[in-house]
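Only one protein chain is missing from this complex, and each of the others stays in its spot.
The block that comes next holds chain A.
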Amino acid sequence: MTTHSWRAPARKTALWSTLAALGVLAVTSAIVWTWRNDLPDPLATHWGGRSSVPDDFMSLDLLLFSTALMVVLFCGLFGAIAWFWGATAATRRMVAASTVWTGGLGGALLLLTAGSQRGLQDAHQATVRGWAVTAAIVVPLVPAIAAALLVPGDPHEPAGGPVAADAPRLGLTGDERAVWIRRADGGPGLVVGGIAVVVTTLLAVLLRQWALLVVPVLLVVLFTTMFAFTVRVDATGLTVRSLVGWPGTHVPADEVQRASVTEVNAVRQFGGWGWRLGRGGRVGVVLRSGTGLLVERSGGRSLVVTVDDAVTGAALLNTLADRTRN
């Protein structure tokens, strides 16, 4: 297997974001530990659905251990994604944000669980407020976004050789200029997203935990950014951008090694719909199964977009990429 230049920054990202997450966990664990004499033993650690009566208890040691275990497992998972699949900056950003958010969530849940029981004699009296749980989910998003912004973008890395000779081309004369613009939208992801929003809304309403409505709100934001993209091929290369402006990505024409039409199976290759990560670090903007535009670029990176008439887009991209090689 060839060593690509993305491996060093990918490892760096995995390392520092994990250290940050573990740092947050260590600090919050230390704070909670200093409270140990004020805390009931065992602690309430779970509150049953509709009632605000705790229904699960554990010792402080076990709470600290299980929280640490959860954070370490997720850091390991995200770190592995960056380590093996972190070929593009977008993936590394996602890993940094997810890792830091997990550390923040673990720390916030510790502070919330223990903090609400300081001074109590019996953990059965412990209550937890919906807004506090909401804050534990939302507040760590701030350092998570900061972490994503700290990850540097992809360096410009022109492909060495010519564009693949067997890839499709478009007959353009020397002076001719061309652009191909298509919208990629719809697909089953929208239905899945709709169901998720309805279910989480119903859950919040049935449990009368109004603060939990933040979950469907976050989901709506996520789904509106994910389910309509503009795909454009012009002299600068390929640009894929969500209709709301973010997320998006750009493949410069001089980094293109081959553009072609590929058959996409959304679930099998990408595990779902939206902005996805597939095997080998391939980035997929996947809104449906079927034919899509596959762009292989320098540094072992690749991108798939499920868009109609991909054959025209691929042919134009190869043709315009040829022009950058002279």
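By definition in this document, contacts are C-beta pairs under 8 Å (C-beta built on N, C-alpha and C of every residue); 3 or more make two chains touch, one makes a residue touch a chain; residues count from 1.
Here is the rule we use: contacts and distances are computed from a predicted model.
The protein name that UniProt records for the chain not on display, among "GntR family transcriptional regulator", "ATP-binding protein", "RNA polymerase subunit sigma-70" or "SWIM zinc finger family protein", is "GntR family transcriptional regulator".
Residue A:Arg182 is the one among A:Arg182, A:Arg258, A:Arg288 or A:Arg301 that touches the chain missing from this view. Interface note for the absent chain: among A:Leu172, A:Val192, A:Leu207 or A:Val261, the touching residue is A:Leu172.
When the full complex is taken into account, the listed residue touching the unshown chain is A:Arg232, out of A:Arg169, A:Arg232 or A:Arg325. Mapped onto chain A, the interface with the missing chain covers residues 170, 172-173, 175-183, 232, 234-236, 309, 312, 316.
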